[in-house]
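A single protein chain has been omitted from the complex, and every remaining protein chain is retained in its original position.
Labels run A and B following the written order; every chain starts at residue 1.
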Amino acid sequence: MESCKVVENIYLLVIITLISVLQNVFFAQKVERECKNRNMSTSAFERVSCANRNCMDAYPTFLAVMWCAGVCLSQAPAAFAGIIYLLVRQKYFIGYLGQSSQSTPGYLFGKRIISFLSLMCVVGVFNYLLWRYYGSDYKEYVETITNAASTLLLLP
Amino acid sequence: MESCKVVENIYLLVIITLISVLQNVFFAQKVERECKNRNMSTSAFERVSCANRNCMDAYPTFLAVMWCAGVCLSQAPAAFAGIIYLLVRQKYFIGYLGQSSQSTPGYLFGKRIISFLSLMCVVGVFNYLLWRYYGSDYKEYVETITNAASTLLLLP
Partner (left out) sequence: MESCKVVENIYLLVIITLISVLQNVFFAQKVERECKNRNMSTSAFERVSCANRNCMDAYPTFLAVMWCAGVCLSQAPAAFAGIIYLLVRQKYFIGYLGQSSQSTPGYLFGKRIISFLSLMCVVGVFNYLLWRYYGSDYKEYVETITNAASTLLLLP
């Protein structure tokens, strides 16, 4: 019972984390496969390795922001933003492999989603401070607005 | 008192995290040492640097899955799987250094442990959903089964 209450507030985040782990394993297996055919083509190995590294470099940042946003404010929009991020990452990874080496995509991706999640954290902390010093709790309004705003992430 | 209750459910996970941090520092110091002797042998530096990088790439994934599994289901088997993972990682790192450059071990390691921990997360979330929609709590049975299953990780 006790621990079910804990799970209640984070289960969507746990599901997204699991999906992201599956995706990490998918990326790593791509690297593994290219690693074994390394003598065939160095450039393909370099490209998949670089794509994987860029994704892995950004991964702790993404996890930290998503969990903070989910715990501080509301888990549903945070998990939704997480799914969008994973889709963007998948597209980035695939796009990286297909590109010719001259025109690689940049190092950064998913900036908009990270910004949105950071904003959620800021709002959550701010809301807590308001509650602490003024006793007013705007959490419900804020959650409604956040839910609505998270759909804006679907815009291309 | 309040915060002691929080610690109660995670103290094993905290201990494993601390051990993994110690291991990270051990790896990093190996890299640091080779970095200073870099003029002596480039291949040794490349190998230790690559081994460290592969371990570090997988580290956030491991931490995320272990904590999710520990919080959602039960901390003892999650911490046990964590110890096994750290042993596998140590063996992988040492093995990487000793190998000749022709036959490096693969990029991935500890797949079985990551799968076990992911399965624990899935079971934890599933158990929560069962509790929420049907009111039935199989947590005790599940924990017993998980404890038993975690010993299977000891198989080579």
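Convention: a residue touches a chain if its C-beta (ideal position, glycine included) is under 8 Å from a C-beta of that chain, and two chains touch if they have at least 3 such contacts.
Just so it is clear, the model here is predicted, and its values are computed rather than measured.
Trainee: In the complete assembly, which of A:I19, A:A44, A:C72 or A:V88 touches the absent chain?
Mentor: Spelled out, the listed residue whose C-beta touches the missing chain is A:C72.
Trainee: Please pick, from B:L63, B:A76 or B:L108, the residue that touches the omitted chain in the full complex.
Mentor: Result: among the candidates, B:L63 touches the missing chain.
Trainee: Which parts of chain A face the unshown chain closely enough to count as touching?
Mentor: The missing chain touches chain A at positions 9, 57-58, 60-61, 64-65, 68, 71-72, 106-108, 111, 114, 118, 121-122, 124-125, 128-129, 131-132, 137, 139.
Trainee: Identify the residues of chain B touching the omitted chain, counting contacts across the whole complex.
Mentor: Against the missing chain, chain B presents residues 1, 3-4, 6-8, 10-11, 14-15, 17-18, 20-22, 24-25, 28-29, 31-32, 35-36, 52-53, 56, 59-60, 63.
The rule is simple: only the chains that are shown with their structure count from here on.
Trainee: With centres defined as the mean C-alpha position, give me the chain A-chain B separation in Å.
Mentor: Going by mean C-alpha positions, chain A sits 21 Å from chain B.
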